[in-house]
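For this depiction, one protein chain was excluded, whereas all remaining protein chains were kept in their positions.
Let's look at subunit A:
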């Protein structure tokens, strides 16, 4: 990797650089500096600020009185927080598993020299262009027990058909999974499809000559070769699952009751509606720790690989 050092020659000739020279050689850093400063303050500084708030007794407004680990104790003794964590576990696992499975399935189907690929691809992918609020609104209507799917099925003659997940506290979180999978699985399909297209055709030809069946070629050769895509898909989906906020708000509003509470909705309501800013901050710190645990090892390995 070649790097360009800005004009080292002049510096050797003259004992002191003129102001103009120094400006010229410092210019690149000067251009980058504002952006970096902004990131330092608004990302890292603000994270420290939030961490600080989580150790104070802040309620409706920030106060800087030391409260120790009180907010964390309170957070972990909230039944609501356990509901949120449990829902995140259900949502996260199903969302990641279903998006990956469906995405891979469609990608494999699409990779069979399909005639209408150009028509089908955008159909699977367009939900990703929509706002979560639009997705939530559309699915809220689609799953509406009174007028939506249930009503339609009964009209079609299936009188006993019941689909009340949206208003059923035990099942509401699964509607979030359905809408989330609908939105993101097409994107995961595109990732897998790109991965499939990148596989060397020679390997597959060799396996075919050896008499391997299509199923075993996929199971033994192609899917293992897609490991990096599985990893990327996992990272993307896990990260989206933890951050998920808009979708729940638009689809269920966190309800019925607190049945679809997630850490993100918990953080928002405790901070801005329930006036427990320190507990809200503590939950934000928890979310940050969750994402850091997933992202940092990934970024670290990615940046290292590039070096070699």
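The rule is short, and it goes like this: a contact is a pair of C-beta atoms (placed from the backbone, for glycine too) under 8 Å apart; a residue touches a chain by one contact, two chains touch by 3 or more; residues count from 1.
What we mean here is this: contacts and distances are computed from a predicted model.
Participant: The chain dropped from view, which UniProt name applies: "Proteasome subunit alpha", "Pyruvate dehydrogenase E1 component subunit beta", "Carbohydrate ABC transporter permease" or "Molybdopterin oxidoreductase"?
Facilitator: From the choices "Proteasome subunit alpha", "Pyruvate dehydrogenase E1 component subunit beta", "Carbohydrate ABC transporter permease" or "Molybdopterin oxidoreductase", the unshown chain carries the UniProt name "Carbohydrate ABC transporter permease".
Participant: Among A:86, A:152 or A:275, which residue is in contact with the omitted chain in the full complex?
Facilitator: A:152
Participant: Touching the left-out chain: which of A:55, A:95, A:187 or A:218?
Facilitator: Only one of A:55, A:95, A:187 or A:218 touches the chain omitted from view, namely A:187.
Participant: Hey, which of A:18, A:86, A:131 or A:216 is the one touching the hidden chain?
Facilitator: Selected residue, touching the omitted chain: A:131.
Participant: On subunit A, where is the contact patch with the chain that was removed from view?
Facilitator: Against the left-out chain, subunit A lists 2-4, 6, 24, 27-29, 31-32, 34-36, 38-40, 42-47, 49-50, 53, 62, 106, 109-110, 112, 114, 120, 122-135, 137-142, 147-149, 151-152, 155-156, 182, 186-187, 190-191, 194, 228-229, 232, 235-236, 239, 242-243, 245-246, 249-250, 253, 263-264, 267-268, 271-272, 277, 280-281, 283-285, 287-288, 290-291, 295-296, 299, 302-303, 306.
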